[in-house]
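A quick write-up on the structure given underneath.
Note that one protein chain of the assembly has been removed; the remaining protein chains are unaltered in position.
Now for subunit A:
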Amino acid sequence: MVASARVRDAGGSAGSTLDVRHVSHAFALEGAPLPVLEDVSFTVEPGQFVALLGPSGCGKSTLLRLVAGLEPPSSGGLVTDGRPIAGPHPSRVVVFQDPTLFPWRTVRANVALGLEAQGLLKTQASRIGEALDLVGLSGFENAYPHQLSGGMAQRVALARALVNEPSLLILDEPLGKLDSLTRLAMQAELVQLWQRARFTALLVTHDVEEALILAERVIVFSERPARIKADIRFDRPYPRHRDDPALIQARREILALLGVPD
């Protein structure tokens, strides 16, 4: 499914570092503050694949919005490559749980969105075809989103992110709504894309197995307000297998941390 295509021609390390420093965040809910993140600190190395795991509704997705720069944190700071995150930037692209493709644009025009917004469409148009190639959707350029299956739509969303050659790819449960077969296939594709392009990846999921198939490091959060409960390194070679005893062992430990009997 993953075609061989160039993602990045610039040399050197592709991924960026991410520093989350004492970040706390609260929503105003009917006047009263609702704390969702409490003193969260961690550092992500360039090119690392980190999974953020926790009970649903605990505030993981909020953390991703802060990293994307869509909202500023109530307190604390976020720094990437030494610069504080002050707003959204195409080097930090988010793939959301819903593909949120623009229904009035063709697949090609959807993927072109980032280049168009940055005024790069004329000079960098060849990247669109490469990105579609990369997610295995060449030939669907002129389809409209309503003609695509859920898996295809999410692939387009992935291509729309990758075309910007992000140094930090933010994945907010991107496979959460796919059927289980498509999901397994796309987990493998994500690993290959990441290995090829070496961006730093931050994945929110509540599927422990998915976290262990994809990530080198799993950060486990508590219930709301989210605090870091555990920070687990999982150094197994890729491609990983679900029946790997180490994976099964790690899965059992994480589930115990989350208070779910295995």
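FYI, a contact is a pair of C-beta atoms (placed from the backbone, for glycine too) under 8 Å apart; a residue touches a chain by one contact, two chains touch by 3 or more; residues count from 1.
One rule holds in what follows: contacts and distances are computed from a predicted model.
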item	value
Protein name (UniProt record) of the chain left out of view, among "3-oxoadipate CoA-transferase subunit A", "Sulfate adenylyltransferase subunit 2", "ABC transporter permease" or "Sulfurtransferase complex subunit TusB"	"ABC transporter permease"
Touching residue (missing chain; options A:G15, A:G59, A:P73 or A:G114)	A:G114
Contact residue for the chain not shown (choose from A:Q48, A:T62 or A:N164)	A:N164
Candidate in contact with the missing chain, chosen from A:F96, A:F140, A:F221 or A:F234	A:F96
Where the missing chain touches subunit A, by residue	68-70, 88-90, 92-94, 96, 98, 100, 102-105, 113-114, 116-118, 144-146, 160, 164, 170
